[in-house]
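Shown here: the complex without one of its protein chains, the others still in place.
We call the chains A and B, going by the order they appear; numbering starts again at 1 in every chain.
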Amino acid sequence: MTYLPTADHDELRAAVRELAEERIAPRAAEIDEKAEFPWDLKELLAKQDLLGTCFEEKHGGTNLDTIGQSIVAEEIARADATTSLIPIVQKLGALPIMLAGTDEQKDRYFPRLASGEWLAAFGLTEAAAGSDVASNRMRATRDGDGYVLNGSKRFITHGSVANLLTVFALTDPEAGGRKGMSAFIVEADTPGFAAPRVEHKMGIRGSPTAELTFDDVRVPVANRLGEEGEGFKIAMATLDRSRLGIAAQAVGIAQGALDAAIGYAADRQQFGQRVVDFEGIQFMLADMASQTEAARQLTYAAAARVDAQASDLRYWTSSAKLVAGDTAMRVTTDAVQVLGGYGYISEYPVERMMRDAKITQLYEGTQQIQRLIVARQLLQRAGAAKRG
Amino acid sequence: MKIVVCIKQVPATGADKRYTDDLTLDRTSVDAIINPLDEYAIEQALRLADAGIADSVTYLSMGPDQAAEALRRALAMGGDDAVLITDAALAGADEWATAKVLAAALDKLAPDVALMGMASDDARGSLVPGAVAAMRNVPLLSYGSELAIEGDAARVRRLSATGFDWITAPLPVVATVTDQVGEPRYASLKGIMAAKRKPLETWGLADIGLSADELKGAALTVVTDARPPEEKAPTERIENLPAAEAATKIADWLAARKLI
Partner (left out) sequence: MSNDILFLAEFAAGTPARSALELATGAAELASQSGGSAIGLAYGAGASDGAAALGAQGAARAIVLGNEDRPAITYAPALVAATRDAGLALLAPATPNGRDLAAAVVGSLHVPAFGPVRAVRIADGVVESEQATLQGSVVTTSRPADGAPSPSVVLVLANTFTPTDGGTGSAEVSAAPAAEESALTQATVAESHEAEAKVVNLEEATIIVAGGRGVASEEGFAPLRELAGVLGGAVGASRAAADAGWIPYQLQIGQTGKVVKPALYIGAGISGAIQHRVGMQTAEHVVAINKDPDAPIGEFADLFVVGDLFQIIPALTEEIRRRKGA
């Protein structure tokens, strides 16, 4: 297994970086201030084929490996975390179909997602069931050749802008969330579906986080993913892979903050020398750089495990998200420190990056959940060693 | 209708440039990019291809092996194929020699339009297009803010002293376009991937019927000195003054230099 980026990866990074620096970075402050979804950048990313990187060529995608997909997310996040969620959530919403969908389902929906004509979202979390997915309450009742969905979801990234959502609901409430939940493809224009409210957030403010309501939403049986009762398994398998997108986003945010800090420190004069000439600042920059690089390399190592379908990929993706999220928080906080008072004001981008970084420690499993996953894997390995 | 776009790889704008001991530019010392003004020629050619007016777009460059990167980047934006002319005898080629080589390659490729950027970022003569037109004995349509094809003729919209003209000439032509043709497109991911499979040929001088001897002695000019610009006096600054006071100071400054 190799996880060193190739010359093709370098070329990809250069191309995305150019686009992100010239077209996305100049929009970042405005997107943050207005808290508006950047439809223009969604169109730009679609036109440049950057929303189809996880889809096969037969569906109009470019079928990049997971390191390539990480590089795309990373380079966009380096300019703007909000915009990086467009490709990241496109994959998150599509992953349940990739993992459990039929060829018919894939052929029907993937071309529209790969081209970027449609946006996808992933509807799992409920108000009363965040990390504790098994206590979900939303219902799906079988009715003839379809299911009727009733209930609500909360904290759904892109829930209000998506055309297609993969939604999880209980088909067997007696059996509970772990065994009685099923997954469905819901088209956003289905009667009874609504996104009545979006949250006011600290960071990633242009990315709408929506509350969704389902009022007798009728979904054909053909839109069920996998068998009844497989929802929990599909959701967990999705998160095992999708959290790597968050790791890549976190690496990108950290790199953006580091680059901004270096740029500022090299330019600004204090006490007759450049800020960057102070050893104390150099130590900070060195720590920021090496930690960001460590997070990046762990992300690529995990990406290679995802492509290899390694049995312990969950250990790797959780570790990567844990390290990258904490790194993004630390590096952006340090970047604000390097800029001093200027770091705290919106004239410079690092305070936005610091606010954006926080979410990477929270969504797709909090850092505490990641630690539980890593620990469980660790103990399983130890147990296996004992038995051997 | 066949278009050949001539492109040049140049050092990235803003990069530090160094001269080697023999006072030629040390091209290994800096990042190389497609001459930014050539990207507008590429964009113009691809627009004509998108509109179904151009049947094929070929890129032509003269330079060291690394110039193939510039051709791949152009192919990622669109177009069909590319030719790199590379030969040890071409190191340090001046505008005449460059034009001679491009003209010979264009004779072989026989396009209806040989399209170029209005100038090169790293040398400011802009003599190559006109020299190529003279050598090939075809009309020159230069500095177009748009290039159009009408039947057997090409025409460019060109700024005049008092407005603009459409200047026309029968095909084949050499044409140059300005940065007013519209912003060059970004290469899409599929474009980048497709570019790797597009034909890129490398030709030597013999392939275009030239010999190193014909280009020898081509160095008609010698650089006798290369130095940084004169140190200018440090900038005087006027800051944090009300407009009227600042205006008085500016007027004093201008008066001291007899500019008012």
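To be clear about the criterion, a contact is a pair of C-beta atoms (placed from the backbone, for glycine too) under 8 Å apart; a residue touches a chain by one contact, two chains touch by 3 or more.
Given the structure is predicted, the values throughout are model-derived calculations rather than measurements.
Q: Among the chains in view, which touch the chain not shown?
A: B
Q: Taking the full complex into account, find the residue in B:A99, B:L115 or B:A187 that is in contact with the omitted chain.
A: Answering carefully, the residue with contact to the hidden chain is B:A99.
Q: From the list B:M1, B:A68, B:L127 or B:A194, which touches the chain that is not on show?
A: Touches the omitted chain: B:L127.
Q: Pick out the residues on chain B that sit against the missing chain.
A: Within chain B, the residues touching the omitted chain are 11, 13-14, 16-17, 19, 23, 25, 37, 94-96, 99, 103, 118-119, 121-135, 137-143, 145, 155, 159-170, 178-180, 219-230, 232-233, 235-241, 243-244, 246-248, 250-251, 253-255, 257, 259-260.
Just so we're on the same page, only the chains that are shown with their structure count from here on.
Q: Centre to centre, by mean C-alpha position, how many angstrom separate chain A and chain B?
A: So the centre of chain A lies 42 Å away from the centre of chain B.
Q: Which part of chain A faces chain B closely enough to touch in the complex?
A: 11-12, 15, 18-19, 23, 47-50, 52-53, 62, 64
Q: Can you name the residues of chain B that touch chain A in the complex?
A: 76, 186-193
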